[in-house]
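The complex appears here without one of its protein chains, the remainder shown in place.
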Amino acid sequence: MKKLINGTDTVITDALAGMAAAHPSLRVDQENRVIYRASGPRPGKVGLVSGGGSGHEPLHGGFVGYGMLDAACPGEIFTSPVPDQVVEATSAVDGGAGVLHIVKNYTGDVLNFTMAAELSGDEGVEVASVLVNDDVAVQDSLYTAGRRGTGATLFVEKIAGALAETGAPLAEVAAVGADVNARSRSFGVALSPCVTPAAGKPTFELGETEVELGIGIHGEPGRTRVPAAPARNLVRAALSAIHDDLGLSGENLVLVNGMGGTPLIELYIAFAEVDSYLRERGAQITRSLVGNYVTSLDMQGFSITVCRLTDELTRLWDAPVETPGLRWGR
Amino acid sequence: MKKLINGTDTVITDALAGMAAAHPSLRVDQENRVIYRASGPRPGKVGLVSGGGSGHEPLHGGFVGYGMLDAACPGEIFTSPVPDQVVEATSAVDGGAGVLHIVKNYTGDVLNFTMAAELSGDEGVEVASVLVNDDVAVQDSLYTAGRRGTGATLFVEKIAGALAETGAPLAEVAAVGADVNARSRSFGVALSPCVTPAAGKPTFELGETEVELGIGIHGEPGRTRVPAAPARNLVRAALSAIHDDLGLSGENLVLVNGMGGTPLIELYIAFAEVDSYLRERGAQITRSLVGNYVTSLDMQGFSITVCRLTDELTRLWDAPVETPGLRWGR
Amino acid sequence: MDTPFFTAWFEEITDVVAVQREHLTELDAAIGDADHGANLDRGFKAVREALAAKPPASPGAALVLAGSTLIRKVGGASGPLYGTAFREMGKAVGDAPEVSPELLAEALAAALAGVQKLGSAEEGDKTMVDALAPAVRAFSQAVRDGGDAPEAAARAALEGAAATIPLTARKGRASYLGPRSAGHEDPGAASTALILEALRATGTR
Partner (left out) sequence: MDTPFFTAWFEEITDVVAVQREHLTELDAAIGDADHGANLDRGFKAVREALAAKPPASPGAALVLAGSTLIRKVGGASGPLYGTAFREMGKAVGDAPEVSPELLAEALAAALAGVQKLGSAEEGDKTMVDALAPAVRAFSQAVRDGGDAPEAAARAALEGAAATIPLTARKGRASYLGPRSAGHEDPGAASTALILEALRATGTR
């Protein structure tokens, strides 16, 4: 394993130092491991806090800023943050209108955020949560920890963040977040596994002619392994899983997301296939993103997330945003 | 080799189809292989055209739009575009004020752009060129094809693009581009080689405990191979090469660029080291970018580019830009 | 069992987790996300530091401090779960200066209840519960029968962990694999077995 790190123990602190140096718009609390907007909480605005294991950059720290999050709590690589971080972030961003936790549905994230929400509640902060669980690759979700939260997290953060900037109350911000999640589905494909600094070797083995369908974003293996195939077929496998569950029609927000090690030129190839698939079904790509947004370290592969838009959601998507990872209108 | 492609022969056309579908702000001419602003040329504005081998995305196509390029000409993977593409693009973006070619210093790029400039001149378009050659890893440049053009290309495109939007004449736009190039230096490090779709295997071999210093962006090996080392040491090796040549002081624009396969979290670790190195020398990071901007397909590694700013250059850097790869102020 | 006993238990856990770190991570790589060894190693090292920095006045205080430290330092699924387990144990023993085997049996049952309340895993879901539940039963049974309770609990935990191998996971990250989770030992069950083996070893010092 070769990594651009100083040591396996200092990955998070060193990266936070880099974020602090690179982005004057952010304030990084190294001790508590929280990334804030440098501008601090805005009185009367609902605060948005998210977090999760590191290794998915720019999620979440790269989405702190005007129009999205107020704070992000990075855990160790692929490990949920601890409640203390979230409690600290929650009280710091409370502008008196309460705080929304955006939580990806993993046992660890749910447990730690739930504990944090209780502790913050004890401290008198009003907390609501949105649980993101968009990953259709998880079948039989009744008999599992449920669907995972993946690409839709970005949509929830952007759209709930835009609504929060308007001064909407906590319940409404939480409701729009839940609505975005309910309207979104994702499916991921790995061409290669990733290597965590701590493990130092691939998290699963994948033959030279195999790809893994239904991978999550934690370097965990997916659900089925199939022979390597053209981009067209892989995209169609992903979209048909999404279509079966969501029904693809109308106006859509589409994310073709790289897992970290896939060149952008290949993501555009995948996007071209998404475009033709949706056209064939009479569905429309109203807004889109192509790039590395919710990654899995250096994994080669991609995920597709589709959100069925309403006019209101499109409007909130288009609202100005100014974060290291997503920026327009400012 | 596993790639997210449909076939090695259709990589460029499929990716262009994806870009066209993803970005309504762009118009893609598939036949001539040119990416344009959808809005077309603006009368009286100098047109900016760049191009080069594909595989460096988002460079150049991702930098077409308000405040940067008017057109980009993508060649095959790592292969300069042909003169026809450039001639086509040049006449299409000419708004009567002439056209600036931004050319990275590689024999192939120089030859093809030179031929194109002559042909465009024959057609009556006024053409000027900026040659970007910022890569200090190329030593003895008198006895070689000269320094390569790498990360500074992005700076030249942004800053010359901003000046062009103001209606400045061709000579001034070319001069600011040349000035940015003269004030910029880069150095790249590879932790792994990249795999081109056509070759199907790594372009060079690198042992499990080796890194390659001074790599270019075409998957070509670098100048020296050294044992793998902490990020800190690699960054310092890169910066000391830059410092020896440029002298690091004053205000700087810094790009910590991923080669395509390196996680963003690691680039931030590198950026933290750049920050401390510059601080130690009393130099300041006035503006910065951290991410994948001038890539080498799926190569793991990074490059650092430093440009010594003037107030005027900072102002042009800050000017609004609206492209798929770089956006602010709009 | 007095306060030094519980401090020694955490010493023992810290040592064995450090040694088994790679092994636990490998188990987690197979059906999870390859961080269980690192998580527990980080957590128990913090527990050791916390106990040294602020020596607890009672077994209950030691257990609560250890549990809170795990919650504050581990993250992931195992942090809150193990943290809750030790905190519930601590609350169950209260401020008793000495913990009798009977009281420890109650405390272990409280730990299990805490884990199940938080994580809603049943036995057979392929989680740490599959090692903890039989260990709790064996400990109580041995106390009632006058047997070697820590020995019985350690053995039951080990067997419980081994018995997770053929199971299909229904909780935690491994559940995403569905049938492909079968054939691998659950990392949390394996670490629970280590923790109870550490209890046995501490008792034989």
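Labels for the chains are A, B and C, by order of writing; each one numbers its residues from 1.
Keep this in mind: contacts are C-beta pairs under 8 Å (C-beta built on N, C-alpha and C of every residue); 3 or more make two chains touch, one makes a residue touch a chain.
None of the values given here were measured: they were computed from a predicted structure.
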Chain not shown, its touching partners among those shown: B
Of B:A38, B:A171 or B:A198, the one touching the omitted chain in the full complex: B:A198
Residue, one of B:H218, B:H243, B:R308 or B:R327, that touches the chain absent here: B:H218
Contact partner of the left-out chain, one of B:G47, B:P81 or B:G291: B:P81
Contacting the left-out chain in the complete assembly, out of B:M115, B:A178 or B:A237: B:M115
Contacts of chain B with the absent chain, listed as residue ranges: 53, 75-84, 106-108, 111-112, 115, 137-140, 143-145, 148, 196, 198-199, 203-204, 216, 218-221, 223
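By our rule, only the chains that are shown with their structure count from here on.
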Chain closest to the middle [Cα centroid of all protein chains]: A
Greatest separation from chain C - chain, by CA centre: B
Euclidean distance of C-alpha centroids - chain B vs chain C, Å: 54
